[in-house]
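Excluded from the complex is one protein chain; the other protein chains are retained at their positions.
And now, chain A:
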Amino acid sequence: HGPYQPHEPGYGLDQPGYSPYEDEIPDPQARMLAIKNAKAYLLKTSTRSGLNLYDHFANILTKILDEQPKNTVDIIEDISKDVKWAQFRKKMDTLRDEHLIHPIFEAAEKCKALFVKEGLEEEHEELDEEMGQPSLPNVMETAFYFEQAGIGLSKDESYYIFLSLKNLINVQPIQTCRFWGKILGLEMNYIIAEVQLLEGEEEEETAEEEVGTAAEEEKDMGEGEEEGEEKEKEAELPKSTYKPPPEIPREENGTGTNKYIYFVCNEPGNPWVKLPPVTPAQIVCARKIKKFFTGRLDAPIVSFPPFPGNEANYLRAQIARISAGTHVSPTGFYQFANEDEEEEEGDAYEENPEFEPPPVAEMVGSLTMWAHHAKGILKQGRCVWINPYQKSGENEEEEEEEEDKEDEGEEQEEERGLPLLAQISEDEGMKNIPAWTAQASTNLIPQYSVAILQSNRWPGAYAFASGRKFDNIYFGWGHKYSPESHTPALPPPAQAEYPSGPGITETADPTVKEEIAFKIAQEEALAGEEEEGDEEEAEDD
């Protein structure tokens, strides 16, 4: 041993006979020397890292005494590692880091824009006076009611959505606006607002769309003619007898599935994007596929049957289906404007001024107290049935066989859906599952409890009612619930390539025997004729 005494780990220092002071050197000077040597050893700098143990221990102890974590002895190695790490960071800082714009900063900038009041307030005040105030929904109030049920977004997010809706109203000419809900996606989510535009604004857009489609049709026709000419020059290829079913025209803006216009954004603070109106073909296809939303509106939907459109159209179609299926209100809140309940005119409903809200217990107890106020979508994909073959007179230029069409036209039956203000107790359930589940928000305070309705067909759709106030909302992935697994449609059977006829059908080649027999028969016939011919010649001679 040197003048200092190493103590091996594991020694029981508190047991008699092992205490360090038993081997005490009586000479205090030698003890001081031992201490100095120990300290010198600790101060010895390591050849590899330039640190020394003494400083390192000092740093560790300082850190421990500053932070005072619990059970220090268990994590002492980690603390030691951290201290060493900290040393290295400061030394190697020769490069200056680029000041990275933190994503939080960018998001905060966007939200800040929401909070800034617009400078164009004067113009807006004038507009408001002329056209009447657009109604900004009180999102916070609705959020409060839904919170009673345990559904909803955080207060921060609700407030941001509130401000973005206010922005939307200032930018677009809007008559009524409502927060529809939030649909989750893989990369980003969608926040959706349901809007009714002022009446003058919609016509311009439909005119543009018609011009667009007319131009496309002309192009198609031009191409078709060229192809027809080419085909005639070559040998006539069999023409396909496939006629795609006629396209069902979409409903006008402002009626049926297109009653409301929807704006979406990914996060509050982002600019609102308008979703295109939905066509029946899209709804019919959306019923057959089940896809997650990615969060980007221009993402393609790869599916079978192929979806006519991209994610924006699929989103719009799902929104239409959810609205038609789950928008409910207390029975009697809305009544028909006209006494006649013809289906085509039954779109107009208005608030019933004499509506007396039933007590919450009744709202929860029976489903007859709630009624749909959105029209259901028929199988065709529209709310109002239309016979697609009636108006096909215009497109008959390229069609050849009219007879087939008329036959098919007779087969389609008029589809009828549920009448407009049907009560939800008439909704079909699936197997044993009722279509709706009703609950009161709390049993403990019945005076202030709110009646909550959850849809089982579209999980994520909720409605609440409390006195005269009610609202619907959707938070979810955007898919319908089905007790069976989703089975994609099978591809249709392969078409027969050509019509079978006597010219093309295969027959078995005659066997050798048959050929010989046929040849003999022919020769006999020839021989018979020759004999006759000879005889005739003989006779003539």
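In the analysis below, a residue touches a chain if its C-beta (ideal position, glycine included) is under 8 Å from a C-beta of that chain, and two chains touch if they have at least 3 such contacts; residues count from 1.
As a working rule, contacts and distances are computed from a predicted model.
Chosen from "Phenylalanine--tRNA ligase alpha subunit", "D-2-hydroxyglutarate dehydrogenase, mitochondrial-like isoform X2", "Radial spoke head protein 9 homolog" or "Palmitoyltransferase", the protein name that UniProt gives for the omitted chain reads "Radial spoke head protein 9 homolog". From the options A:62, A:368, A:437 or A:522, the residue with contact to the unseen chain in the full assembly is A:437.
Of the listed residues A:166, A:290, A:373 or A:469, the one in contact with the hidden chain in the full complex is A:290. The chain that is not drawn here is touched, among residues A:60, A:136 or A:188, by A:188. Within the entire complex, the positions of chain A that touch the omitted partner chain are 69-71, 74-75, 78-79, 82, 102-108, 156, 184-189, 289-292, 431-434, 437, 454, 456, 459, 477, 479, 483, 485-486, 488.
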